[in-house]
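Only one protein chain is missing from this complex, and each of the others stays in its spot.
The chains carry the letters A and B, assigned in the order they are written, with residues numbered from 1 in each.
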Amino acid sequence: MAETDLIAILGFVSLFALMLLRVPVGMAMGLVGITGYSMIVGPGPALKLVGQTSMRTVTEYTFGVIPMFMLMGAVVSVSGLGRELFKAANSMIGHVRGGLGVATVLACGGFAAICGSSVATAATFSTVAYPEMRRAGYPQSFSAGVIAAGGSLGAMLPPSTVLAVYAVLTQQDVGKLFMAGILPGILAMILYVITIFLIVLIKPKWLPHSEPRAWRERLADLSNVWAPITLFLFVIGGLYGGFFTPTEAGGVGASGALILGVLRRKLNIAKIREALLSATRTAAAVFTVLIGALMFGYFLTITQTPQKITVFLTSLGIGSYGVLILILLMYLVLGCLMDAMAMIILTVPIIYPVITQLGFDPIWFGVIVVMTVELGLIHPPVGMIVFVIKSVVQDVSFTTIFKGVLPFVATDIVRLAILISFPAIALYLPSLVR
Amino acid sequence: QDKNVALRISTWVPAQQPLNPTLQAWADDIKKQSGGTLTFTLFPAEQLGKAFDHYDMARDGIADITWVNPGYQPGRFPIIGAAQLPLYISNAKAGSAAINEWYQQYAATEMKDVQFCMAFTSDPAGMHSRKKIVLPTDVKGMKIRPANAMLAQFVTTLGGTNVQASAPELRDLLERGVADSVMFPWGSVVLFGLDKVAKYHIDFPMFAAPTVLVMNKEKYKSLSVNQKKAIDDHCTSTWAEKVATPWADFEAAGKPKVAAQAGHEIVEMTPEQVQIWRTAAQPVEAAWAEGVKKVGGDPKQILDSLKKTLAKYKSAL
């Protein structure tokens, strides 16, 4: 084995050791990347690479898309749009058996169309929908499970910060990736609703139903959803209508959400500050990983690791779909360890060359990989979305949440299989753009 | 026997861009002359760092040899800015030999942190727009993606505004009206699909983008006499032309492809119109001269020498 290969392997091993010892993922990647780089090229260039990569990454205009959609999501979260969406959906369908669950899925979908984060979506509906479901007599596990599943829509339906990061990393078109997420997101909603009705079929008494409401009230509740719809049409419509670039869509969306919130008296100075702070912190955390990943990436480049991994995987003789499934299994395992964003940033630069080499469509793979890492956020033993629900809803145990999540995990695996079999579900809409 | 040295070459254009195979061939030729003691690995497509950082990368040893567009960093390399001034260079082949010969006089001062190898230029080209441009006055109020910082100043002088973006983003920006016009060589117009959006083209050698190939100083010094000679023998005006040629041919091949499509208008310039553009560029030249004076250069000597060398290689406009 060549010396560089040994250094690369040592690099991976120490990276995982550092991460398990809770060194921030980005810092661990940076430290290992730079150390490895200096072992091969020399300490001088390695140190220069630290300053250059850090500064270049944070001043890259197109990366602005990340904090901007985070800001938009944060503003939307503090301005109570989630509650209105849920109220409207509940008003329409809440009286059906399992209807509150369906309402949660629909409202999550609506919220996901203006918020780019699945964790924020789950957090919002933990406060909005969970108490309602419990009051109606829904079991804890189901209530938490449906929120976890609905939350994952945040990263699939546009806008999506994870898809934006994937686009940035692979130099793919953000707009196309957003578009590719629409049908899989809608498919997810349909499958979640089917799952809920299947649960109702199997255990009819489990999910009680309430009295239907008067049509006048229903229409009043429904009329409130004009705000999120306007915002969605404005941002996503503006993006595809050729009015602005993805980065601009984020900035304009954040500003639009702010203006809308202020005009509707849903925002005050304290809430605006909260939203700005939340976006700043999340952006800083993600950029730390981005910087680290780029440094680690340069180290991998000079050891030519991605090429070697590609050669290795293609030489296994398991076919391109065999390699794909191997990769997705790896994501599920990694999903036990870390956050979606960190997983994407850590792995995509290594996996992406393999995927393109095998002839898979990069846009389609973006959707597949985001679905897989989102699955990691809800499957046991660890999952970011589950943690968030647990922190909002203190009275539930992890076991209960995971029990409620399981039917939806099964649904997601079915959806993944459908998307692998029919890539057109992801690729049809982007193909219309050009 | 010389010791073996492995060198990393870094560029910022996609692997299939003709410059990459050309540089690979250039490197192979050095390898041959060095008796196989110098070996090269080419890292295209910003694998080792961003386009803007390529000068620093050679200086700091992040890569050993890098391809640099000095025009990306406004203010940093004022002298080579002369070759970025509008309407000087008529072709990229002999023109590259000329620019290399001319810039060799200044390279050691202006690019003193690196071992300068050679300079060569992109194929001179015009503008590709959604609205028709014929004269400088048409630029007023337009949003233009300039080829480099010097041309950005030209745009500002003419009353237009600048749009900064990487090549893959350009088509999107034109479609969304973020940009109205792009200064781009023909082949790249086709490569990045700009011909789907930009229907008006002014076709005259309005600008050229001079680029340089530089090497890490320490690395160069560490080589044996033979190895240094192998490198030096490949840092010549002849090689500048050789390296620039496939690239220029690729760019030139774009024009008939665009012309063959329906709905495109290619505006050729009369000598009088070229003169109008030249007059409009005067303030840019004046500003450039100021910038050169600030770093202690002699703008008149520099420009005269450029004109003379270009004329010698029959590449003056």
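The criterion applied here is as follows: contacts are C-beta pairs under 8 Å (C-beta built on N, C-alpha and C of every residue); 3 or more make two chains touch, one makes a residue touch a chain.
What we mean here is this: contacts and distances are computed from a predicted model.
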item	value
Hidden subunit of the complex - UniProt protein name among "Cytochrome bc1 complex cytochrome b subunit", "TIGR00659 family protein", "Heptaprenyl diphosphate synthase component 1" or "TRAP transporter small permease protein"	"TRAP transporter small permease protein"
Listed residues A:Met189, A:Leu207, A:Ala227 or A:Val289, member touching the removed chain	A:Val289
Full-complex contact with the absent chain, from A:Met39, A:Leu81 or A:Ala123	A:Ala123
Absent-chain contact - pick from A:Ala8, A:Ala149 or A:Met384	A:Met384
Contact partner of the left-out chain, one of A:Val41, A:Met341 or A:Val409	A:Met341
Residue among A:Ala279, A:Ile302, A:Ile350 or A:Val409 touching the omitted chain	A:Ala279
Touching residues on chain A - with respect to the absent chain	18-28, 30-31, 34, 47-48, 50-52, 54-55, 58-61, 63-64, 67-68, 70-71, 73-74, 77, 117-120, 123, 154-155, 161-162, 243-244, 247-248, 250-252, 254-255, 258, 273, 276-289, 336-342, 373-374, 377, 382, 384-385, 387-388, 391
Hidden partner chain, residues of chain B it touches	56, 73-76, 141, 143, 149, 152-153, 156, 161-164, 177-178
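By our rule, only the chains that are shown with their structure count from here on.
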item	value
Separation of mean Cα positions, chain B and chain A [Å, integer]	41
Complex interface listing, chain B residues touching chain A	8, 43, 47-50, 52-53, 56-57, 60-62, 164, 166, 168-169, 172-173, 175-178
Partner chain B, residues of chain A touching it in the complex	41-42, 44-45, 48-49, 52-53, 56, 60-62, 171, 173, 175, 242-245, 248, 298, 301-302
